[in-house]
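A single protein chain has been omitted from the complex, and every remaining protein chain is retained in its original position.
So, chain A:
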Amino acid sequence: MPELSKMKKPDVKVVLLGDMNVGKTSLLHRYTERKFKDTISTVGGAFFLKQWGPYNISIWDTAGREQFHGLGSMYCRGAAAVILTYDVTNWQSLAELEERFLSLTDTANHDCIYAIVGNKADLTDPNAQLSQDSDGVSQDQTECEEERTEPQVLSACPTPPASPASLSGMVLHKQVTHEDAVALYGRILRYKGLEEKSSLPAEKVCFETSAKTGYNVDTLFETLFDLVLPSILRKRNENQESPTVDLEECRGASSKRAKSTCC
């Protein structure tokens, strides 16, 4: 048993970022525990190790609260993928990604993959209300289109309460469309100085999910894991030489001396 735990060195790091109450913890919980439950506001960041086939993927679930903003760049250091999460019923949560969270990703790997995830899709989209765990990415585009034809129910409150009304079938006004997310992705690439052509296309990395019903959640994580696979392999090859320090430190592990360099 101890042997086992020792073996679990993370191969790659994935970070969940986004404003508070968008459902980062719930997404991760849905993926790892297969259920949806009430969560409380995350304190700092929580580290999870996910076994994915032969690989160990570390996932940082960070607090969205402004209070913990200072730690963000530490969580992102050396990240191979960053999941920027917003709430489809809350425009501000998308805006915050750009204003507050994007700069935190400066410490991520240069080839880091950025995914833009609109959670709480069950609130706006009848399709997402069905508990289905694996839908193709393509499907969410169709949803998006449907969404526009939907009757719009105006909601007075910008941030819907944590326990949504999806069970009752009520549909909330969708404030953020898929196109908005795609546009944000374009701006992120520009911010990072990346060519759109050479980067992943937006449709591969923009998702709409529901942690509550499980809609698209597995798709999200598994697509991402597939996408970071090359960096896992490269990392394994490079062995100790990698410039991304943290994980290496951890790998170098048992000798305490090595660690002092990590700051």
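Descriptive notes on the structure:
Criterion: a contact is a pair of C-beta atoms (placed from the backbone, for glycine too) under 8 Å apart; a residue touches a chain by one contact, two chains touch by 3 or more; residues count from 1.
In this section, contacts and distances are computed from a predicted model.
Between the names "GATOR2 complex protein WDR24", "Ribosomal RNA-processing protein 40", "Vacuolar fusion protein MON1 homolog" or "EOG090X0DZY", the one given in UniProt for the chain missing from this structure view is "Vacuolar fusion protein MON1 homolog". Although one chain is not drawn, the whole complex shows that of A:L71, A:A95, A:V182 or A:L227 it is A:L71 that touches it. Not every partner is drawn; the one left out touches chain A at residues 1-2, 5-6, 20-21, 25, 29, 32-33, 38-48, 61, 63-68, 70-71, 74, 156-157, 246-247, 249-250, 253-254, 256, 259-260, 262-263.
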